[in-house]
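A single protein chain has been removed from this complex, and every other one stays in its place.
Let's turn to chain A:
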């Protein structure tokens, strides 16, 4: 499909086990996760509610600690990164609401430059150029000076993507970037992400419930199931009948020809 000469591995996950530590016990949410993402790829993590998609994403973004296994960024272990190195390698777009919606669009995007600015956060000329690039890439020129509380959900999501872009990292992780959006805006966001990944050679990983859309738009898909996880290109996974196993067969059935789900009557 895509002619990519560079096969530089950006993110490599081996035998990863994720979950939560507490004083008494460890709760394993998912284990045995293996996948590899190349530079410039758009990938999706799909699976039923509660399977651990967000937990995996948070673990990759170092928001929470892994239980065991290895995560390598550019061939280097996640642990060896300092917080600032980490912040200039991975940026995130989370589902949690903004603490302050009083930020203007440009102020919010400028915050993405924090890992690069001095102790008081003064923006250099480079910072300003990067912010400008992010704004024009996501097409927010006309919304630049709006406050975040004035924006629609779809607009706000694009602003958050622009902030991640301004952070100028090789990897961007997005937790359910298309939730709460209508069909048009879902497609708009995913297409935008694909365009960013291919144009800027950034590796983008999203969690999503939009299986049909991710089949059409993503380069790689990780299907999380109880027990086993499958990873590969969408066509491969269709051939392996991986999508059929995603939901109990008495509610929906996957149609490999159209790449969509049909409700069982």
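One rule holds in what follows: a residue touches a chain if its C-beta (ideal position, glycine included) is under 8 Å from a C-beta of that chain, and two chains touch if they have at least 3 such contacts; residues count from 1.
To be clear about the criterion, contacts and distances are computed from a predicted model.
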{"item": "Among \"Anti-sigma-W factor RsiW\", \"Iron ABC transporter permease\", \"cytochrome-c oxidase\" or \"Ferredoxin-NADP reductase\", the UniProt name of the subunit that does not appear here", "value": "\"Iron ABC transporter permease\""}
{"item": "Residue among A:98, A:137 or A:252 touching the omitted chain", "value": "A:98"}
{"item": "Sole residue of A:117, A:155 or A:179 that reaches the chain not shown, by the stated touch rule", "value": "A:117"}
{"item": "Residues belonging to chain A that touch the chain removed from view", "value": "61-63, 83-84, 86-88, 90-92, 94, 96-104, 106-108, 110-112, 114-115, 117, 119-121, 123, 128, 149, 167"}
